[in-house]
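Right after this comes chain A.
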Amino acid sequence: MQTNFTPEQLKSSAIQRSNEVLRACVHCGFCTATCPTYQVLGDELDSPRGRIYMIKDMLETGRPADEQTVKHVDRCLSCLACMSTCPSGVHYMHLVDHAREYIEQTYKRPFTDRALRWVLARVLPYPMRFRVALLGAKIAYPFRGLMPDARLRAMLEMAPKTIPPVSRNDDPQTFETPAPKKMRVALMTGCAQKALNTDINDATIRLLNRSGAEVVVAKGQGCCGALTHHMGKTAESHAAARANIRAWIAEMDGDGLDAIVINTSGCGTTIKDYGHMFRDDPMAKDAARVAAIAKDVSEVLMDLDLPIGADQDLKVAYHSACSLQHGQQIKTHPKTLLKNAGFTVVEPADPHLCCGSAGTYNLMQPEISGQLKTRKVKTLEAKNPDVIAAGNIGCMMQIGSASDVPIVHTVELLDWATGGPKPPALNNAS
Partner candidate 1 sequence: MLIPTDEKELADAISSAKGPLSIRGGNTRGFAADGTPLATTGLSGISLYEPGALTLVAAAGTPIDDIQDALAAEGQRLPFEPIDHRPILNSQGTPTIGGVVAANVSGPRRIQAGACRDSLIGVRFVDGQGTTIKNGGRVMKNVTGYDLVKLMAGSYGTLGVISEVAFKVLPAASSAACVLIEGLTDANAIKAMSRALGSPFDVSGAAHVPVGLDGTPVTMIRLEGFEKSVRYRANELKNILDEFGDINIELDPANVAKGWAWVRDATPFVGTNGDIWRVSVKPSDAPDLVAKIAPKSHLYDWGGGLIWVEVASGTDVRAAMRNIQGHATRIRGDGHAPKFHPEAPLLAKINRELRQKFDPRGILNPSLMG
Partner candidate 2 sequence: MEMPIPNADILAKKSRLVERLLQVLPNEAVIHSENETKVYECDGLTAYRCPPLCAVLPACTEEVAAVLKICHEMNVPVVPRGSGTSLAGGALPTADSVILGVARMSEVLETDYENRFVRVQTGRTNLSVTGAVEEDGFFYAPDPSSQLACAIAGNIAMNSGGAHCLKYGVTTNNLMGVRMVMMDGSVVDIGGAHLDASGLDLLGIICGSEGQLGVVTEATLRILHKPEGARPVLMGFDSNEVAGACVSDIIKAGVLPVAIEFMDRPVIEATEAFAGAGYPDCEALLIVEVEGSDQEIDDQLDLICSIAERHNPVELRQSKSADESARIWLGRKSAFGAMGQINDYMCLDGTIPVSELPHVLRRIGELSDQYGLKVGNVFHAGDGNMHPLILFDANKEGDLELCEAMGADILRLCVEVGGCLTGEHGVGVEKRDLMFDQFTATDLEAQMVVKDVFDPNWLLNPAKVFPLSASEERMAS
């Protein structure tokens, strides 16, 4: 499209990038076809094309973000299905991330919004605080009907029934491999995931070790910054990212790293974008180095030649997380790995559509999230699976809250098939 930025405006690196993105868009509308909010609402304003248009207008005029633009940008899941669909290679993610930052800087949200977002930013990325909050949520759960705000209600309803004890596997340490060593990798232990589910990291470490990878939990690593980044709180997201970059560079320059393994695809997308995020920062080179070796666990496993497994007699419905299939364009590895391990793999109809979790979206936009959740669960259950496998904790929580089918992380099944313990979720089911 034609853009109208002044030379003054184009001095800003952020505007420059957004200008590039906007110019690539030809307004063809293909993105509307795969946008979950457009499916639900049927409104151009809640489609990628419409959001691109509003963001363009907002940035070009340089005016403070307005209520309507904020409303529709807030409704964006950042599922990035549009990026998979776009025939012109529009980097929607960079544009909407910029818009969120711009909104955070120029728009004064209503008090409850600000308060809620502040709390989420201060709690979710910090496992200890998050555990306390989850405990509180468990206690408040019976009173959720009294909550005046739908989002608070959603938060209470999303809180898990059981909170696992802290796993010491998440502390900085090295897990040596008993097998011939093929590689040395860092495990991104995450933030919210640690508080909600320790089985995933445990299974990941076991599986990697068994397959010949030495796993190190780097000292000083923590939240990847995605949560705050998607709120537009870029100072905070960059601070978190910086800590990670330092932690991993230390390992890379120390004993060396072949990959940074990430088992929450939402984090993976953000870490792989560190190069772009830090392009104007003194840490640019280090950020790019880190981004270059950031890998989803399924990518690393494909390189580790897992043994072909005997028929497991288990039907697995594979849920393709948006951040994995669209954000990282990883669409087949998890399925290949599961099939090779001996599982029967099926996929739901409309696999490209988001389940509605999308980071904190299910807390901030409960209505739309709820509709997407219903659709996703329906298509998954229609396949009559024994278990649902996903590569992202957010999806697991979301789908798990509305389905009785056990849901596990892909690595838990792969760990089990190669000698690890049966995933607890499956034990509970049988």
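What we mean here is this: a contact is a pair of C-beta atoms (placed from the backbone, for glycine too) under 8 Å apart; a residue touches a chain by one contact, two chains touch by 3 or more; residues count from 1.
On the choice of candidates, all candidates are chains of the complex that A comes from, given by their letters.
Computed from a predicted model, the values in this text were never measured in an experiment.
Participant: In the complex, what candidate makes contact with chain A, out of 1 or 2?
Facilitator: Here, the candidate touching chain A is 2.
Participant: What residues of chain A sit close enough to touch candidate 2 in their complex?
Facilitator: 1-3, 23-24, 26-34, 38, 41-45, 49-50, 53-54, 57, 66, 68-69, 72, 85, 87-89
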